[in-house]
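Complex shown without one protein chain; remaining protein chains in place.
Think of it as A and B in the order they're written, each chain with its own count starting at 1.
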Amino acid sequence: MSASYILKRLMMIVYTLLVVSLIVFAITQILPADAAVMMLGENATDEALEALRQSMGLNAPIWMQYGQWLGHLLQGDFGHSLRTGQAIGPVMFEALGRSMLLAVLSIGLMLVIAVPLGIIAAIRRGRIADMLVSLVSYIGVSLPEFVTATIAVLVFADLMAWLPPTGYVPLTENFADGLAHLVLPVCVISIILIAHVSRMVRSELVDVLHSDYIRAARMKGLSSGTVLRRHALRNALLPTITIVALDVGYLLGGVIVVEEIFAIPGIGRQLIVAIQARDLPSIQAGVLIMAATYSIVNFAADILYAWLDKRIQYD
Amino acid sequence: MTEFLKRLLRTPQGAIGLVLVLLVLIVVIFGPSLAPHDPESLKPLARYKGMSAAYWLGTDQYGRDIFSRLLIGARATVTMAVLATVVGTLAGAVIGTTSAFLGGRADEVIMRTIDAVMSIPSLLFALLIVNLLGSSTANALVAVAIAFAPGMARITRSVALSVRKQDYVSAAIARGESASYIVMREMLPNVIAPIIVEMTIRVSFAVMLFATLSFLGLGAQPPAAEWGLMVSEARRYMHLSAGILVWPSIAIALVAIGFNLLGDGLRDALNPRT
Partner (left out) sequence: MLAMKRRLFLAGTAAVLTAPSLGFAQTAAPAKGGTLRVSIDQAASVIHPLLTRVNPEYLITELLYSNLTRLKVDMSVESDLAESWSANEALTEWTFKLRSGVKFHDGSPCAAEDVVATFKAILDPANASPGRNNVGPIADVSAPDATTVVFKLAAAYADFPVSVAYTTARIIPAKIATGDFKSLSTKAIGTGPFKLVSYEPDRLIVVERNPDYYDPARPYLDRIEIQVFPDTSAEGSAMIAGDVDIISTLQPTEYLRLDGSRGVDVLRVASGQFCNVNFGCDTPPFNDPRVRRALALTVDRKAMVDFVTEGFGTPGNDTPLNASYRFFKSVAQRKADIAEAKKLLAEAGHPNGFEATLIASDRPAVRTQLAVALKEMAKEAGITINVQTMPHATYLEQVWKKGSFYVGFYNMQPTPDGIFKLLYTSDAAWNETRWNNKAFDALIAEARGTTDEAKRTDLYTKAQALMNEEVPSIIPAFFDVLGAKREWVENYQVHPRASVFRLDHVSLSAKAPKRG
């Protein structure tokens, strides 16, 4: 892994953010909403609106508005929310922190469950265990989050009263209570990921187990357990890193729905509220932050992959 | 063809998937004529009924027959998902194949841009587009199609890259055929098989994405019997009658499972290695 490879990947992130910023800016420009109307509300007079548009620079040509917006972004200034008047940057990053907590816990839970499941299914290919894992994963990928979330709250919170139904308690405020509030949302997000990743692990492992070099290892007389641990798993699990990183995109989407239902004030909920209220600067900031998160995670995954897999050559 | 069908039916995924998808197809085609009740007529005295001989799956918050609504809603739900997937796939396939054919700098720029677009979660992207266009079934279709296109472009490209190295493509280039001819006539047909597999699986994503858009109030419009909309409306009434929520959820899950299984079955049938 060379410095030039890392540099190239970093340039790609910059390019990604540029493209996303253009898309988002374009979309928010065409959205049927007048930022001045959104800000002053239904009782604004025409003069008040015009004055505000002037002061917000809304009458300037679009490309100039884009330039100004980008300029402020580069200085770390995301602007102010049209809805609440608060500075967007701190609000969004605080929300991102909560979503990241949710995401990291979900990925952790997913890895703990999905990888062993995939391995068992691959080793016991075609037998009952494999069938069961497949069945569970097919059902898992076939229910939208808002359905699983609803059912989860109904069963585990309302019916059994094992867990708090919704709401968010910061871990710093009350660790145990905060964690209890995270159990249901984390499980709901994990379900689809578990289904997806366990299938991937299974098919990778099946491929590896059929490869020539594993056959060769077997012929050398190594026990199947040793073959599995020393050779097969390493090669099969490596691509999982990439898959998990790509799933982060899916995760960020799922977070939107889950945060809405579980009343978690994360970035997904910020975005929904911003979209509903036509809070254009917040939409722009939120989408850009999500895209940046996705890009950085994938960059990290690539680096990790390259570091773990010395055999792969990078230019 | 029969050989292929045999291979497809030999795997459990393929067999069950095919049966489920055919079942869904039957409902889509004949559902409206099979429905025992008018799916929209209100019955103030028959609200929140459980399962009975008159209402097989019970009635909803307006006293409408859930079974009839499911039968009629299949058309909106499944057709929309399939259409959106097809449109998204076609757009993606053309972009991906073109990019693979052009190669070099152009390929690099197209793919990096596709990557950039893919960094926006598809649900979020669809949300933004529906907000831009206004919420309606047609606009949701466009949104899902656009959200799917980049991913499909990526997959098509990687398949097309291997096709491009094949002799018949080199031959066509040597013959001096136009770029569009080569992309459309020589390359696309040969990348179709893996794309169909991916497309089948994506139909199930589309069903769920539509449902989620409806949940967020941005998909089909009431009183449509679209399944996602039925579930999202039912959330308010689920404590009065669970059936309103459960039946359309099962319907969505069955369609998604069916297309997922069929996709996996197709993959195995096309590629007998594993």
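As a convention for this text, contacts are C-beta pairs under 8 Å (C-beta built on N, C-alpha and C of every residue); 3 or more make two chains touch, one makes a residue touch a chain.
Computed from a prediction, not measured in an experiment: that's the story for all the values here.
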{"item": "Displayed partners of the chain not shown (whole complex)", "value": "A, B"}
{"item": "Touch with the omitted chain, as defined above, among B:5, B:42, B:138 or B:171", "value": "B:42"}
{"item": "Omitted-chain contact residue, chosen from A:54, A:68, A:224 or A:276", "value": "A:276"}
{"item": "Chain not shown: contacting residue from A:22, A:62 or A:263", "value": "A:263"}
{"item": "Residue touching the undisplayed chain, where the options are B:7, B:112 or B:235", "value": "B:235"}
{"item": "Residues of subunit B in contact with the chain not shown", "value": "40-42, 44, 47, 61-62, 131, 134-136, 217-218, 221-223, 235-240"}
{"item": "Residue numbers in subunit A that touch the chain omitted from display", "value": "32-34, 37-38, 40-45, 47-48, 51, 83-86, 150, 153, 157-158, 161, 164-168, 260-263, 265, 269-270, 272-273, 275-278"}
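Keep in mind that, in the parts below, only the chains that are shown with their structure count from here on.
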{"item": "Chain centre separation (subunit A, subunit B; CA means) in Å", "value": "22"}
{"item": "Subunit B-touching residues of subunit A, taken from the complex the two chains share", "value": "12, 15-20, 23-24, 27, 30-32, 131, 134, 138-139, 141-147, 150-151, 154, 203, 206-207, 210, 249-250, 252-254, 256-257, 260, 271-272, 275, 283, 287, 290-292, 294-295, 298"}
{"item": "Residues on subunit B engaged by subunit A in the complex (per definition of touch)", "value": "12-13, 112-113, 115-124, 127-129, 131-132, 134, 204, 208, 211-212, 215-216, 228, 231-232, 235, 238, 245, 249, 252-254, 256-257, 260-261, 273-274"}
